[in-house]
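Structure provided below as structure tokens; questions to follow.
This view holds just a subset of the chains, kept in their places.
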Amino acid sequence: VGLSREQLLAGYRQVRAATEALAAPLAIEDMVVQSMPDASPTRWHLAHTTWFFETFILQRALPAYRPVDERYAYLFNSYYVGVGERHPQAQRGLLSRPTVAQVRDYRRQVDHALERFLADAPTATVAPHAFAIELGLHHEQQHQELIVTDITHAFSLNPLSPHYSLPPQVEGWQGSPGRGDGWIDHPGGLVDIGHAGDGFAFDNEGPRHRVHLDPFALARSPVTNADWQAFITAGGYTTPSLWLSDGWDQRVRHDWRAPLYWRPDLDPTAAVCHISYYEADAYARWAGARLPREEEWEALAVSSGAGLPGAGEVWEWTASSYAAYPGYRPFAGDFGEYNGKFMSNRMVLRGGSRATPPGHIRSTYRNFFMPDARWQLSGLRLARPA
Amino acid sequence: VGLSREQLLAGYRQVRAATEALAAPLAIEDMVVQSMPDASPTRWHLAHTTWFFETFILQRALPAYRPVDERYAYLFNSYYVGVGERHPQAQRGLLSRPTVAQVRDYRRQVDHALERFLADAPTATVAPHAFAIELGLHHEQQHQELIVTDITHAFSLNPLSPHYSLPPQVEGWQGSPGRGDGWIDHPGGLVDIGHAGDGFAFDNEGPRHRVHLDPFALARSPVTNADWQAFITAGGYTTPSLWLSDGWDQRVRHDWRAPLYWRPDLDPTAAVCHISYYEADAYARWAGARLPREEEWEALAVSSGAGLPGAGEVWEWTASSYAAYPGYRPFAGDFGEYNGKFMSNRMVLRGGSRATPPGHIRSTYRNFFMPDARWQLSGLRLARPA
């Protein structure tokens, strides 16, 4: 029970157009640079998401399909060992070809072929690939957020201080989440965690399983810039006893004194953003609280009905390392590499951010990054015993 | 309700003597080298464990006590930020002074003072320090295992192939655990996890709390060298799809093709040893099983009565990252740095090894190392649904 072919076609057009809209404000030069190994040039995102559809749908569904360029398989495969060798991630910024124009042409050709496939192929031919197409759309939405965070990082290193703003077409994707004070209690006990129902979910969101929780409470809103300024002023960045050992090492090595991109004139009422897990953890300790476990976050989001208040402005670090749920089964075939093989050394974030495409997120959605990552739209919400 | 002063004194003498016995087979030269940043020279272990008693007991309990050498505080503090600056861990092998003879004299002087304190001081004077002394004994026992694993690593880099054997006094500490085939089932459900009762436990073993488990089974014995040989033969080290992404990166970078110290003539019936978490995880996937979660391991060990069969030969990697239990409270004061600040980036191991001092281990005991660590006596036991 996936999407109908009409839904797929409409979704495809919408998602692909949104990607183009995100890149529209950029100069060609902007789409070439790679500011660090974890980030990618915009051009690469544009091509990689296209490669996904070409590789996993067109080449598998259409026997006569010929790749736009055989060499793109090497250049634009991100990490799928099962489908072949890859160009090293850290060297994406060394490539000036294919040019932006060539990448756009690549997108157009694949779009044309895929839209024709969805429009014309017999239903029995489309059906076996419907899931892959839907997955491709969610995949491209994930890269939409990365386009934003990666170019923001690249611009931050330029002494000319260029600025990237979400273009009007996509701005305000998530709306402005409400703010509130105080805490929301949860009685704990046995709760069921993980995705249920027929809608799309990533494999890492399941299977649904039972956990036991002690009574707890989560803050009604994420920690704000004003809160964080108080932490800085109180010596949060100079007091090792507040920090995890690995976190303090990172703080010293990189001389962290504030969140990434921090400026004194940030909106004090906005959620603090661009912090590492280590900073989130240190703040929580300083505040006499702790970070939520991901099960707590989800349980409260589900029991609150319309989702957790204040969620969706910044990704919220949790105290949970990214691990398989009991009974976890990766997606079948090559898609098994999508999520499962990253289940070590990363921490889970929940809730989505203002750069997360609308409709992409769920209460069971698990984002994950290394604990020292700061270039994502990452903040925190406090937890405590009920 | 800790140990009596007589118990403390007897324990102190026993533990301190065992440390000396471990060092007895070594040449002075052996006690100087540091083979990698994570390992320490034997001489440093001898001094650091002594510094622990001097700093946390003698200097606090005895107003007139003067340190044997004021400068040792800098040299032999491992990671206690709360008690002052430290010599960098990675540079311990650059030091030739104090000499082994001076370190042994340091031990003797501290032993003399501490034994006199335990023998002569008024009970009301000793009592407030009883816990610190007991902790110091458990601490020194942990370093006893590190003395063994660190010198083994250093010797492994020497083309002359020197060999370290546990001396007769301490050999066979753990006895030879029984072996068995097949699986032990556990019905799952709600179980209480964590230390209970009056005996000593580290802060990270509590508080006791309730978790919900699905039915599961654990293998009756750890994976053996013969099993591992089959994994190697089947291409386990050359099949990336078996590995976590980070694990495969490590495998390639360090060209792992077998466990550390692997030799074809190892006893095939012995538990495989000196593997990283990544290797353990890849093996389990290859075997169609998984690693146990630490709660599963503990629940089965407790329900099995006399502990888990086969445990105690090698530390067993679990699928659980090292994190705080719900409601975790670090030890008070400077001892708060003992365990809590390492609760990131590490995986839990359970069960103890043949180099773990007898009496040191408990079913609730949580050891923890980075997932790429291989120089510890680390192996694995398989898990699966019941």
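We call the chains A and B, going by the order they appear; numbering starts again at 1 in every chain.
The rule we apply is simple: contacts are C-beta pairs under 8 Å (C-beta built on N, C-alpha and C of every residue); 3 or more make two chains touch, one makes a residue touch a chain.
Fair warning: this is a prediction, and the values are worked out from it, not measured in the lab.
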What is the total copy count for the complex if 2 chains are drawn? 4
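Operating definition for what follows: only the chains that are shown with their structure count from here on.
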Upon optimal superposition of chain A on chain B over Cα atoms, what rotation angle is obtained, reported to the nearest 5 degrees? 180
Report the inter-centroid distance (CA atoms only) between chain A and chain B in whole Å. 37
Chain A partner contacts - residues on chain B that touch it in the complex: 79, 81-82, 190, 209-212, 214, 240-241, 243-248, 277-278, 281, 290, 293, 319-321, 323-324, 326-327, 336-337, 341-345, 371, 385
